[in-house]
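Only one protein chain is missing from this complex, and each of the others stays in its spot.
After this line comes chain A, so read on.
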Amino acid sequence: MRLSSLSGVLLLLTCLPSALALKAGDFKTCAQSGFCRRGRALAERANANAGAWTSPYSVDPSTLVIAPHEAQFTAGVKSSLYPDIKFGLDVRVHKDGVVRVRMDEVGGLRKRYDEAASWALIQQPEISSEIRWTAGKKDVRAVYGRKKEFEVVITFEPLRVTLLRNGKEQVVLNGQGLLHMEHFRTKEETPATAQVEGGEEGEQVVIKAENPRAWFEGESEDAYWDETFLSWTDSKPKGPESLSLDINFPNHGHVYGIPQRATHLDLPTTTGENPTFTDPYRLYNADVFEYLASSPMSLYGSIPLMHAHSPDSTVAIFNAIASETWIDVSHPTRSSTNTQWVSESGILDVFILPGPTPSDVFAQYATLTGAAPLPAHWALGYHQCRWNYVSTDDVRSVQKRFDEEDIPVDVFWLDIEYAEEHKYFIWDRKNFPDPVDMMKDVEAVGRKMVVIVDPHLKRSSNYPVYQEASELNVLVKPKNGEGEYEGWCWSGSSSWVDFFNPNSWDWWKGLFKTTVRDDGKFSWLDSTENVHVWNDMNEPSIFNGPEITMPKDSIHYGGWEHRDVHNINGMLFHNLTSQAVSTRSDPPKRPFVLTRSFYAGSQRFGAMWTGDNLGTWDHMAVGIYMVLANGVAGMTFAGSDVGGFFGNPEPEMLVRWYQVGAFNPFFRAHAHLDTKRREPFLLDEPYKSIVRDILRLRYSMLPVWYTAFHEGSLTGVPVLRPHYVMFPQDEAGFSIDDQYFVGSSGLLVKPVVQKGVTETSVYLPEDQVGIALVYYNYFTNYIYTGSAKGKNVTVPSALHQTPLLIRGGSIVSTRERPRRSSPLMKYDPFTLRVALDKSGNAKGDLYLDDGETYDYQQGNYIWREFVAGKNGKKGVKISSKDLGIAGRAGNEFEMSMESVRVEKIVVVGLGGKPTSVKLEAGGKELEWTYEPGVAADGKKEGEGSVLVIKDPGVGVGIDWVVVVS
């Protein structure tokens, strides 16, 4: 949610034909950011002197200290530019083969910010005690891996870090010599011969006489000591402290990740020959009003994680830095990638993830920053939001209309207008006189509410939350370090809690208690434990701040400047709110907290959405790429606002958007204050019924989504899986981001994101195993046969149809009884859809638990693997077995689900009509019907044969075998 008035004003003042427009001038380009200019200029000088360029940084071998019992060494690093300045290098190899490279200035005038990783990492990574460093004359190296395939080499002069696999370079740091850590210095008073004020954007350039370092640093001290952008001047009291580093992938032609921005998953180039974008990618959490559907611009969240991919290897880089960072990407050849990372402050702290497969990389990243935990089950249902449902009665009547139309929904949301004068937690009693009764009415149908709590606290003497924060002295301070920083946001004059200050933590967590606090401080008595939270505006968004955020010279806990911690700021707010929501109940329950701003590690605290998108087809499309990119970087519980935040989508667009949303991990419809209401029940026919069917489809597939989240919580693999993740060797899929797989369910979806579509071309990937080259239309069982080289097929996709295929070889579990909300489906029976592959096999798994507590950690869950395999020449044997840890049998949850059965098994792609279908145990003949059709092992396309087994009489939590002969 954001500035409501701007679009109208633009319309009024400039008579634009459309009210929608980005104010690009509010945000910096690289040319308007001093350190980015310096970084790019460095790269230009290096390119211009390509033959003669050598990095001035080198390791001093005499200082090398190798730890005796673990894979760590330290060494001094010096720069030939500044012989008196000392740097320290620290390189470790973790147990899982991840290489961490740290470099910092030693004994400098000040300290560089070095805590970014500590906020991102889930724990201190374990350093390998087996891998050994070997020092040579020119380098120090370590060889590791099961087959000794990995080698990491730190070359002394110039300093260069190389990761090799089977002798092939995977990742190279400082290979181009762009490493530059600006050391702290004191400001020299007017040594300049000439001062040039100027540059269009107010850059300040000081030209010095005869600079021996000019070949590397340039002639001028560009924006070293202060910097002005529009009407804001950044005082930069610490002077220049930026960090440039080139990271090259000499054998990887595709890079992904570094969300969040509105562009393709396979990152287009920003430099080199004919770059797609002319500005580097930027990581600087920003509230960009009406952002463009294609832009390298920074958005609300930043994750400095980049995957590099080739048919034989996937590696990744996690650059743990929290300050503003710009990243140039180029492909010197089709199969190589160069990148340059320029950050404003902070130490060098780079994690090299060696892969070599996508799932290895996900596991390595999850070991560092944690996997997204299993969310509350209801959070995967449909969320209905709007800025704003205006009263408790409004919420009740929206719920009533959903139920009258029998349209499922799990969560009703309240945006900022519930709060009196935008003092979050404090209800506007005029319109919300009975909030707890309203919540109880919503809970009565098994539903939840999500209520917004933003980080800006209204500076008001009658706002206890602000008063308490002020008394605790936990608010962010202005640049002089005294008092409280004051800025403008929804609540008018506001201040911001400094969550870097540990004193704020327990206090903040206590605010969400629904009971009276012992310490007499505020707690949210007007709420219930079924109210969860939405954290918006946590970049932070500040209307009168530079680039709509906090001035970089504001002061946080420990004296750090905002510039040092900016990209982490939003994560801490999310982190603490998430802990608060979880621990307000005893025993704790799984929290749901949605955030707009995020950083590496935010996946541990809840879901994110792609912010304030526009109701256009372009935004609908880019939302899919963005959700995929966020997933690659760990933020897998992601979605974009259905319908678009701004604008009034026509019914056709809204229907398509519901189809997109139904296949997003986080499924929420939201709309701006100025838009017409567009809840599904308001649609005319046939749109209303189509949307009802889409929602029911989502609900029927909740077991698939929950199982995918469960898998992701264990492996770090995202819920939505792009082609390169599923088929890492299929080059034709490396740039595909408009279709994807859902978990490991075998479901392949390609949402329609254009007007007037009736059929869609879907790419069936090349299969390296070569056995599953058959796909089924989920709705019609039509069989598409793939090809070893990959193939496009045409799938019908009129307005009521979503192109959704099941890969042969999969067993999909669904619940086919529509209900009003997901908790009401708890005891509904399951349907298994067995989609045979060419050799007559299939498998799939199903995970279930109580959906909201942590009891599953004590073994209270059902986790089954369903396997279909050949039974004789033509028959099939379908079995269910336990996948959970042993000794759980008869656990409380399993017992409570005893009555829940598999009501139907559908087998598609059989070669012929069975003669009998029996339960193996007891040999009871089951009822079944068979519709002849195309077989999975044939060459023909067409409607597949369908065997429907009626009520095998088996519970979902027990072992069983059904034999089809």
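Here is the rule we go by: a residue touches a chain if its C-beta (ideal position, glycine included) is under 8 Å from a C-beta of that chain, and two chains touch if they have at least 3 such contacts; residues count from 1.
Simple rule for what comes next: contacts and distances are computed from a predicted model.
The protein name that UniProt records for the chain not on display, among "General transcription and DNA repair factor IIH subunit TFB4", "Elongin-C", "non-specific serine/threonine protein kinase" or "Glucosidase 2 subunit beta", is "Glucosidase 2 subunit beta".
Contact with the omitted chain, checked across A:R213, A:K688, A:R817 or A:K881, is made by A:R817.
When you scan A:D415, A:D767 or A:E903 for touch with the missing chain, the hit is A:E903. Only one of A:H69, A:R334 or A:K430 touches the chain withheld from this view, namely A:K430. Only one of the listed residues, A:A31, A:V445, A:A732 or A:L799, touches the absent chain: A:V445. Note that of A:H69, A:R334 or A:K676, the residue touching the chain absent from this view is A:K676. If you put the missing chain back, the residues of chain A touching it would be 3-13, 23, 26, 230, 390-391, 393-394, 396-397, 400, 406, 420-421, 430-431, 441, 444-446, 459-462, 488, 490, 492-493, 543-545, 548, 673-677, 696, 816-820, 823-827, 829, 896-899, 901, 903-904, 950-951, 953, 955.
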